[in-house]
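If you scroll down you'll find the structure; I have some questions about it.
All protein chains of the complex are present and in place, except for one that has been dropped.
Chain lettering (A and B) follows the sequence in which the chains are written, and residue indices restart at 1 in each chain.
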Amino acid sequence: MSGFTDSNALSERVKAIPGGDMLMMCYSCGTCTSKCMIQTKLESSYNPRRLIREAVFNMDDAAFADKTIWLCTACDLCYPACPQKIHISGVINAVKALAVESGKKTPYQVAKVDELTCVACGLCVKICPYEAISLVEKRVAFRGTIPVASVDQGKCMACGMCTAACRSTSIRLAEDYNDAELIDTLLSWLGTERVSS
Amino acid sequence: MSETPKLVLFQCQWCLFAPADQEWVDTQLPENIHLAKVPCTGRINPLYLLNAVQSGADGVMVSGCLPEQCHFKTGNIAARRQLEEFSDYLNHIGYEQDRIRFLWLDLQDRGVIQKELAAFEAQITALGPAHNLATRVAETVGGANA
Partner (left out) sequence: MVDAARQPLIEVKTFTEVEKVEGYVGNFVVTLREKTKYVRADRCNGCGACTKACPVEIPNYFEMNLAPRKAAYIPMSQAVPLIYNIDMDACIHCYKCVEACGALEAIDFSMEDKLVEQEIGAIVVATGFSHFDPTPMTEYGYGRFPNVITAMEMERLNNSAGPTNGALIRPSDGKSPKQIAIINCVGSRDKRYNPSCSNFCCMYAIKNALLLKQMHPDTEISIYYIDIRTPSKGYEEFYDRARESGIRFIQGRPSEITEDPDTHQLFISSEDITLGKVIEREYDMVMLNQAAIPQPDQNHMSSVLNVAQSPGGWFMEYHPKLRPIDSPTDGIFFAGACQGPKDIPASVAQGSAAASRASRILHSDSWQIEPTVAVVWPDRCVSAKGQACGICARACPYGAIDYTKGLAAEVITAKCHGCGACVGECPHDSITQLHYTDAQVLAQIRTLLAVEPEKKILAFRCQWCSYGGADLAGTSHFEYSANERGLRVMCSARMDADLIYEAYRLGAGAILYSGCHPQDCHYITGQVVGAKRAARLEKIFERMQMSPGRFRVEWISAAEGDKYARVINEMQASLDAIPEDVLKAEIERLRPEMAKKLTKLDEIPGVAQALVQVDFIVNEMVGKEKVA
């Protein structure tokens, strides 16, 4: 662990990123952790309070290995609840930015573009709440050099709004959750006999 | 002998803060209601609704978070815009608007989803079965988006 005033220390680097500046004010009350539903619904190790603590104590390795940085969607439910008025997702995002800078990648799925069918209409670009999609000129097999949608892995939070917006079913989240499975189970249920009472 | 309507519930996985409510939806949903859990209502492709409607769902409920409480910032708003427009279209071709219900739940709500579902079911029962758009059966036609 490096010293507290070392400008290379994690806490100092987090502070220097806009949004991360308030981190030292956290008194670890835990309000943010219980306001956020990720721990109870998705990932039991999720804990924004602990992540802030790791940053305060300059524990780079622990912070960068913490799943919290990849799962926070910056919904900011916790922000108005924090008694210290800390912009928690700002701090988390700052740590995430530093993790990405040091070469870490999200272990979670991100949206994937099917470049063979993408028509570069830009609907997904407009709807993505994280500004993760842009249209890029690209050489695509069989199609030549054409504009297609491209997803920034560091920004995509896997919400799937792009998949709902895409009119050519060219962008999708394949793992964990997929359209085919949802529709298949839906259709097979609807195909069953009506329940009578 | 009255027929129990078939209902499809599209539920955003974040909209029920109280663990007890989520557990109820996951395990105790009445048999005539099908749960299709989605990561966010913004994830609901209009094709999902179309598939449900065409295959004979008597009613569709979409439950998500309050606008300022979306886990993905704007997913619920985008969903409302896209799906409401689509339900207008369904209404136009004969699937009554009253058969699609959008629900916004507050973090602090508890025991609301059960009541809303019951009220919705009563409403659909009063409307009777939705036949006009049930153009196909699942066995004969595969999922359009599958």
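Note that contacts are C-beta pairs under 8 Å (C-beta built on N, C-alpha and C of every residue); 3 or more make two chains touch, one makes a residue touch a chain.
Just so we're clear, the structure is a prediction, and the values are computed from it rather than from any experiment.
Asks: Among B:A18, B:L35, B:L66 or B:L127, which residue is in touch with the absent chain?
Replies: In the complete complex, the chain left out is touched by residue B:A18.
Asks: Among A:I17, A:A62 or A:A81, exactly one should touch the missing chain; which is it?
Replies: Only one of A:I17, A:A62 or A:A81 touches the chain omitted from view, namely A:A81.
Asks: Using the touch rule from the top, list residues of chain B that touch the missing partner.
Replies: Residues 17-20, 107-112 of chain B touch the chain absent from view.
Asks: Kindly note down the residues of chain A that lie in touch with the hidden chain.
Replies: Touch with the absent chain occurs at residues 27-35, 39-40, 44, 47, 49-50, 78, 80-81, 83-85.
As a working rule, only the chains that are shown with their structure count from here on.
Asks: Using mean CA coordinates as chain centres, what's the gap between chain A and chain B in Å?
Replies: 26
Asks: How about chain B: which of its residues touch chain A in the complex?
Replies: For chain B paired with chain A, touching residues are 1-4, 6, 8, 13-14, 17, 19, 22, 31-32, 34, 36, 38-40, 42-48, 51-52, 55-57, 69-75, 78-79, 82, 107, 137-139, 143-146.
Asks: Going by the contact rule at the top, pick out the chain A residues touching chain B in the complex.
Replies: So the residues of chain A in touch with chain B come to 37, 40-41, 73-75, 77, 127, 129-130, 157-161, 163-165, 169, 177, 179-180, 182-191, 194-197.
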